[in-house]
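Comments concern the structure below.
Shown here: the complex without one of its protein chains, the others still in place.
Chain nomenclature is as follows: A, B and C, assigned in order of appearance, with residue numbering initiated at 1 for each chain independently.
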Amino acid sequence: MGSGGINNINIEVDIAGLKLKNPVMTASGTFGYGEEYSEFLDLNMLGAIVVKGLSITPRQGNPTPRIVETPAGMLNAIGLQNIGVRTFIEEKLPFLRHFKTPVIANFFGDSIDEYVQAAQELSSADGIHGLEMNISCPNKQAGWIVFGTDPVTMRQVVTAVRKATSLPLIVKLSPNVADISLMARIAEDSGADAVSLINTMTGMVIDIKKRRPVLANKTGGLSGPAIRPIAVRMVWEVYKAVKIPIIGMGGIMNTSDALEFLIAGARAVAIGTANFINPTATIEIIEGLEKFMIEERLSDINEIIGSLKTD
Amino acid sequence: MGSGGINNINIEVDIAGLKLKNPVMTASGTFGYGEEYSEFLDLNMLGAIVVKGLSITPRQGNPTPRIVETPAGMLNAIGLQNIGVRTFIEEKLPFLRHFKTPVIANFFGDSIDEYVQAAQELSSADGIHGLEMNISCPNKQAGWIVFGTDPVTMRQVVTAVRKATSLPLIVKLSPNVADISLMARIAEDSGADAVSLINTMTGMVIDIKKRRPVLANKTGGLSGPAIRPIAVRMVWEVYKAVKIPIIGMGGIMNTSDALEFLIAGARAVAIGTANFINPTATIEIIEGLEKFMIEERLSDINEIIGSLKTD
Amino acid sequence: MNRYFKAIVLENSVLNNHFRLLTIEAERIAIDARPNPVPGQFYMLQAGNTYDPLLKRPFSIFRYEDGLMSFLYRVRGKGTLLLSSLKKGDIIDVIGPLGNGYPEPEGDFIAVAGGIGIASLFPLLSKFKNRAYLFYGARNKQELVMIDEAKTFSKESFVATDDGSEGHRGTVTDLLKSFLNSSLITHHSSLIYACGPSPMLKELLHIVVGEKAKCYISLEEHMACGVGACIGCVVKTVSGYKRVCKEGPVFEIREIVWNNGVMK
Partner (left out) sequence: MNRYFKAIVLENSVLNNHFRLLTIEAERIAIDARPNPVPGQFYMLQAGNTYDPLLKRPFSIFRYEDGLMSFLYRVRGKGTLLLSSLKKGDIIDVIGPLGNGYPEPEGDFIAVAGGIGIASLFPLLSKFKNRAYLFYGARNKQELVMIDEAKTFSKESFVATDDGSEGHRGTVTDLLKSFLNSSLITHHSSLIYACGPSPMLKELLHIVVGEKAKCYISLEEHMACGVGACIGCVVKTVSGYKRVCKEGPVFEIREIVWNNGVMK
């Protein structure tokens, strides 16, 4: 497995200076802090581990129900419940340091200050190899405009965080926009080392008997195979617009899905909802990628990345 | 069936001065010009018939494949193939005039001029009761910016069409935007009598062996149950933002789905992809709405519309 | 330890209109490494090869014997409908055992089952034979599924139905109340296990509040992962949100924060 593994196949990729032994990582919020799935798979085999979104102060999250299934997808409104940056560093990071797999800390805030503080604290911890900014959160100061859907606030927050950290910085883009390539370019201009996409799409399910939203939070984020065609299209659009690497995600369930993202231009992929259905999905996809390369007589995964023919 | 039907239940609704005997219409592009499904159901039973999008000059449409299935959805890239406004009026409208059901002509153009011309010609025909503008088309003049995702071009085209017709004017909104309620307000300000939403969401599926998009057009429009939670959320947002009536659509497969849209604020619903799977879906939904009202002891459909509780 | 595996369907029988019993066996290769379940634990099950339904569904272990696992279930929606179409020889995807089961009783105990809640308590009855005072309630006689077996394993049993078609007409909590008031087991030291609908659990709270009796209840929440990763299935406890799939599904009733009769 991994670089120079069986049959001299290279599946190592480079994301913003981070060498990943394969292009498969976990999607934030779907893999806890790594522990939960460590019984199901060898965390050493993953390209990277992206942990649940962290904020400078712990969050309680939303009331329940937090989850509802939809056709080929699910809505979640966890409300970014998390133990906070400090507790994460003290209680969860030591476990993750036992593995050779790079750890990417996903984080967010309600204000630029909170983003900056979280980035600083995470950057000074031992065992965090990259940061992923979740900008799909409303900006308290700017009247709850969502950071990731407003070009101006987005530029401000990314620029500020860029100054606060020297770790590889990934900006995670929201799909709830008219032109995601514009947002990707802003991230690139503001100093991001990579972009990841897509975050969930806002949706709602109504209980027709009660005439109430099923989720206590009313709306939630749609993930899973339902959104995959939209995510693949967005990765392709962003690939044409920026030079920095792309981490693609959104409904990847198996190797074939992962390949769609790589071919569209993603240099790595993240597996989210699929973990819930198949806790070993990541490993099966890593193995599947190698198998595909053997079948297609390819020796380097970079021959696949962005290889979409559209003539 | 219909207003004052069994059990004194009123399911008649008023959309921009058009009285519909029930709130169930067909979604443009999924019901041909009405003929194709006339063998499967009595067209007289429908709330309204919305025909395939028309342009002032006939269109060939895209090469094939034009269709690909996705999890709980499908992408289409028909490329707006149509026989043109004139041929429609001459060859298809006479058939539709045999029915008492209002006919709504969906139309589009590549320029404001084309929109205006199509609206004028359609307005002067006998047997067309309303117009639905599809603004999810790129504006040739303005460098292929999509009319429906750019506030400025959208205002221009709706204002121009409004002047060109005195028929009830429905503006069909694109979901590929950051804030659909903003677009709905622009439509309202520009003189629209109603808005319909959502049109399809842009997506892509890749053939991993060929490393090509499956669709000849590369991308296509995602429809079907996969997008329903997004559509319901958007209807709810638009309901809070405008006063004009809303026609809700996107993945409605059965009565329960239709009710989600009505409760979220749609005054009528349109059935699209569901027709392909169940040609009598519209009729079953009309019957199902009455049944629901009996069960819930409601006598007027207006008690349902916009009745979502979110306290 | 291998908690994710494929299993073969041995039997999927209809008990009556509403209830079915599914028996599966893990594929050979997975068996050795597989941990045994304890009463109150659950498995995530998924039938079919479709993304609609997408998620696995949680089911309590009903019976476990030598690698064979049985689940007692009720058809409610798409997931259980698909489960009901499984036939002998079909393959099913499984994660488990998951969660924390009921703490072991030391002496006799009280088991309060409401409807399908019997599924979760049944292995407790069969493991600790003749030690349970069983209180079993359902809508009507037909829905008192597995009642004969449950009685056999119990020391004494008390039955209630909403329509009076069997046993007391009313709720099991009525029966429990009078039992506790008049029984030989002292009110204070009693140990109660319960699984059933929210209103029943709420009633239980009223009964045990202020008493020393320990009362362990098994909760239900919508689950995505079942393993603690998504934080989707939480319940509000006196020490904050806890995951039903990980810290639960069994909680001491006083840990739960109740709000207008529903857990929040």
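By our rule, a contact is a pair of C-beta atoms (placed from the backbone, for glycine too) under 8 Å apart; a residue touches a chain by one contact, two chains touch by 3 or more.
Since the model is a prediction, treat every value here as computed from it, not as a measurement.
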- prompt: Which shown chains does the chain we cannot see touch?
  reply: A, B, C
Task: Pick out which of B:22, B:76, B:136 or B:149 touches the chain that's been left out of the picture.
output: B:76
Query: Which residue among B:30, B:101 or B:282 touches the omitted chain?
result: B:30
- request: Just the residue numbers, please: which parts of chain A touch the chain that's not shown?
  value: 71-72, 225
- prompt: Of the residues in chain C, which ones touch the absent chain?
  reply: 48-53, 78, 81-82, 87
- prompt: So which bits of chain B touch the chain we can't see?
  reply: 29-32, 36-37, 39-40, 52, 60-61, 63-69, 71-74, 76, 78, 81, 224-226, 253, 273, 275-280
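The criterion applied here is as follows: only the chains that are shown with their structure count from here on.
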Field: Chain centroid nearest the full-protein CA centroid
entry: A
Task: Have a look and report which chain pair racks up the highest count of C-beta pairs in contact.
output: A-B
Field: Centroid spacing, where centroids are CA-atom means, of chain A and chain C in whole angstrom
entry: 36
Field: Centroid spacing, where centroids are CA-atom means, of chain B and chain C in whole angstrom
entry: 47
Message: Using the touch definition from the top, which residues of chain A touch two or more other chains?
response: 71-73, 224-226
- line: So chain C residues touching two or more other chains come to 51-52
